[in-house]
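One protein chain is absent from this view; the other protein chains keep their places.
Chain IDs A, B and C follow the sequence of writing; residue 1 opens each chain.
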Amino acid sequence: MSDHIRKNFASDNVTPACPEVMQALADANEMGNLPSYGQDDLSLILNKHFSALFGTEVAVFPAATGTAANALVLSAMVPPYGGIVCDQSAHINNDEGGAPEFFTHGAKITGIPSPEGRMNPAALHQTLIQNREKGVLSPPFHVLSLTQSTEWGTVYSCNTLTELAHTAHEHGLSVHLDGARLGNAINHLGCTPAETTWQAGIDALSFGGTKAGAMAAEAIVFFVNERTRPMIQTMEHRIKRGGHSWSKQRFMAAQLLALLKNDLWLTNCHHANAMCQRLLKALHQHPAVHLPFATESNEIFAILPQKQLNALSEEGYQFYTFPTPDGVSGTLVRFVTSFYTRECDVDALAESLIS
Amino acid sequence: MSDHIRKNFASDNVTPACPEVMQALADANEMGNLPSYGQDDLSLILNKHFSALFGTEVAVFPAATGTAANALVLSAMVPPYGGIVCDQSAHINNDEGGAPEFFTHGAKITGIPSPEGRMNPAALHQTLIQNREKGVLSPPFHVLSLTQSTEWGTVYSCNTLTELAHTAHEHGLSVHLDGARLGNAINHLGCTPAETTWQAGIDALSFGGTKAGAMAAEAIVFFVNERTRPMIQTMEHRIKRGGHSWSKQRFMAAQLLALLKNDLWLTNCHHANAMCQRLLKALHQHPAVHLPFATESNEIFAILPQKQLNALSEEGYQFYTFPTPDGVSGTLVRFVTSFYTRECDVDALAESLIS
Amino acid sequence: MSDHIRKNFASDNVTPACPEVMQALADANEMGNLPSYGQDDLSLILNKHFSALFGTEVAVFPAATGTAANALVLSAMVPPYGGIVCDQSAHINNDEGGAPEFFTHGAKITGIPSPEGRMNPAALHQTLIQNREKGVLSPPFHVLSLTQSTEWGTVYSCNTLTELAHTAHEHGLSVHLDGARLGNAINHLGCTPAETTWQAGIDALSFGGTKAGAMAAEAIVFFVNERTRPMIQTMEHRIKRGGHSWSKQRFMAAQLLALLKNDLWLTNCHHANAMCQRLLKALHQHPAVHLPFATESNEIFAILPQKQLNALSEEGYQFYTFPTPDGVSGTLVRFVTSFYTRECDVDALAESLIS
Partner (left out) sequence: MSDHIRKNFASDNVTPACPEVMQALADANEMGNLPSYGQDDLSLILNKHFSALFGTEVAVFPAATGTAANALVLSAMVPPYGGIVCDQSAHINNDEGGAPEFFTHGAKITGIPSPEGRMNPAALHQTLIQNREKGVLSPPFHVLSLTQSTEWGTVYSCNTLTELAHTAHEHGLSVHLDGARLGNAINHLGCTPAETTWQAGIDALSFGGTKAGAMAAEAIVFFVNERTRPMIQTMEHRIKRGGHSWSKQRFMAAQLLALLKNDLWLTNCHHANAMCQRLLKALHQHPAVHLPFATESNEIFAILPQKQLNALSEEGYQFYTFPTPDGVSGTLVRFVTSFYTRECDVDALAESLIS
């Protein structure tokens, strides 16, 4: 299979696990009997390793899926009668089948419209004011959830993140970051993991592992502070109750530790971003293509003529299409690269696109 | 590690995965990019393989944990305002941190007391009558949940299962079987998987994989009939909403297929049961031991003098203790064997126990 | 008090109960001991009286508040993993403190934007198509909820209602009507209660009583058909579980029966509408007033200069203000009339407004 061109650009989750993760799983299997439900030697060092990564005290809880990570962490940040505010494009608002509503027991999600998936601080401020004025009529916001990199492949600057988090904190909200593609954003920004998270005011993070090369491993990361301390106390109960506590938890911990070792996750994300830029360069030579968003991570959104999309499909390429804005001709399509995308795969796609 | 005596008898989930499962995961990783969320080639053949196992049409949904499997399947069998009736000792009633209540949105669980973890059909009948008479005051039962083998290591005969399921059906309930240790029961009964499930009236099954050798893989199995057809339609939504839909689902499917291949799961359970009987034989020679329940699967419950338990702990043995019934001296303790328990491990424990 | 000008135009729920309702309560109190929880003689004839009103078979369940009526009926129309589609301005989407999310266990509400609170059938069609295409990623819509008269005081024509309901039915949804001000709409349309409900395709109705003169009484009205029959079966359990089953239910039934007797509710709504038109006529003479919506029920929305609002407040008038659209100077304000508003009250307000 690996000799053939890889034509699936539908998502960064269509990939296998990366070799280092597979080796870590095999190694974990050689450890014999171990205490279950997170009392094993690998799970017990997660906090230490993630604290080293972020340069601050953290409390880490592994989860097998990004939807679980987002929904579980949000459930600790907002009471059932409260509200979550996010960008209108947010994954939690559109793509998780109601998981946040399920885990929060019906907290209301309000999406703020934005052109590129990046929330505007002034719009946040106004939305928070209006929410407060509604009193008991509207579920009061308890948490701001941001996405880095965003659903449209753009990236927040650390300054904007800081401003948004500051506004939220001033109104008594805590701040969550959906970091399913955090590594891609960090690679784009050239910043440290700390700078785009807790130093920008993020209280809790969904750390993406699966898209960065794991089999099935994400991490809920709380940055320990006065706001998060009571939330952290509730997590083990919430995780068990959600059926997300693995008896053989060593196997989630092993994946996460493998990703952290030598910053493998960042290396994988760096590669994915580079493949995306390579594709972007090719697309810029394309006469008819329109790129509605800046390409700042491992996703390219392009509006292509329908005829060309049909041709790509016939060649076996896979990708998602999205509703195209009114008045625009063509179809909005997304190509996603990953640690598993090779230069030859990008070049083949580029050739098909441009020819 | 494998040279040393394995002293952890706390549960059959303290083990690694069995080699065949690990190989299947490695093989799945070599398959390159695959469609995510269950559209891969391995996931798509689960129904066929489980149908062959049970000799009837089934609809299968993988889940990473037994708690998730139980809670998810129950959520499709009972509305939020309804009730679940089970044995008082049931895992769903005592050990899942409220997961069934969470996934069913607060359906009420009623436990019927029984001496050995096996529900009495007459007691079920009486309980169903009383529930009906309560009208709107009590959540109406919609599902009977049974456990095979039971929480106390005993096994239902197929006849008793049939009688219980029949009673439930007559009252309009559907029937769920928690089969976290189903293979152990089948080995004890010497029956077919069909005989102790759908042929006995079971509508839906939590098929245990993790305790039988998987890394993290269970299967929700609906036996297709008039009662289950509408439930099946809802499952993909429930699973996504619970955060239990893996993007790289091939890795759950691969584990389950490995367990089914050549009846590996039954071979593993057969071995676990045999190790338990070997330990039982030794315990029978013990002067002071009291065995409150029949040993019919891979769990032995024994009431031992506290002094001896202390000695075992000092030697490094691990096991769970339970509240001892009033008026009994000694401590109720549980030893669990698995595919990973060797004869030498049992013999060493036996020696420590008897000496 | 009744000699003074009534200056509270904040809502039609700031009023007392109308005299006929009070008399009905007193009469019900003279009936001595009666069976509780809806088995009394008054509750038992609700179905018959509402069936006569609508000219078709109905199943009626009283509730003390409009929020309860809406949330309870919706909970029978959508599963927890499903979705509700409504106009963006809908009360269930903005003003019920998350009650629909609570009673439906987290079903997702999607609001379609519209200029005047009236959903556009084409927009509904497009939204339903997009929802279906999202598959498990989005909670699937199960119910369309419309509001008659709307939150902005406008009224759907029976034709538009019919078209919307037809589109919903074609996509497998059932249709709910929030009729907190249904009587006002019927008065405006000059139609029968049947024409603007089940004959237009409405499956279930929240029949507003409190704003039409009751103390605390609404009615959930199911129009009996294939879609609603299974919903109806669940209602008594849902109502009990929501704490909305009155032990002395005669007192809710008595209010509803009083409203139905001689069409008192329509008479009350007719009066409220007439008072609103009287105020409208006065406002038309106002030089600076802007009326953004058609005035078709008992609510007038007007954009007034801030200075004038301050003057009104100082005179003791009460009303709600709303966020004013961008680029508009002045403040959006709402005046609501009721059965309890007199011509002299309207005239006094008009004089203050115009002077």
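As a working rule, contacts are C-beta pairs under 8 Å (C-beta built on N, C-alpha and C of every residue); 3 or more make two chains touch, one makes a residue touch a chain.
Source: prediction; values computed, not measured.
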{"item": "Contact partner of the left-out chain, one of B:40, B:96 or B:345", "value": "B:96"}
{"item": "Listed residues C:24, C:53, C:86 or C:99, member touching the removed chain", "value": "C:99"}
{"item": "Option from A:171, A:188, A:240 or A:271 whose C-beta touches the chain left out", "value": "A:240"}
{"item": "Hidden partner chain, residues of chain B it touches", "value": "80-81, 83, 94-98, 101-102, 104-109, 130, 134, 136-139, 323"}
{"item": "Absent-chain interface as seen on chain A, which is shown", "value": "37, 79-82, 105, 136-137, 139-140, 234, 236-238, 240-241, 245"}
{"item": "Chain not shown, touching residues in chain C", "value": "1-2, 6-8, 10-11, 13-17, 22, 25-26, 28-36, 63-72, 96-99, 102-103, 210-211, 215-216, 237, 240-248, 251, 318, 340"}
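Everything that follows uses one rule, which is that only the chains that are shown with their structure count from here on.
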{"item": "Of all other chains, the one whose Cα centre sits farthest from chain A", "value": "C"}
{"item": "Angle of rotation relating chain A to chain C [CA atoms, steps of 5 degrees]", "value": "180"}
{"item": "Residue-number overlap at the chain B/chain C interface, same or different (half cut)", "value": "same"}
{"item": "Most centrally placed chain, judged by C-alpha centres", "value": "A"}
{"item": "Inter-chain centre distance, chain A versus chain C - centres from mean C-alpha coordinates, in Å", "value": "41"}
{"item": "Sequence positions of chain A contacting 2 or more other chains", "value": "96-98, 102"}
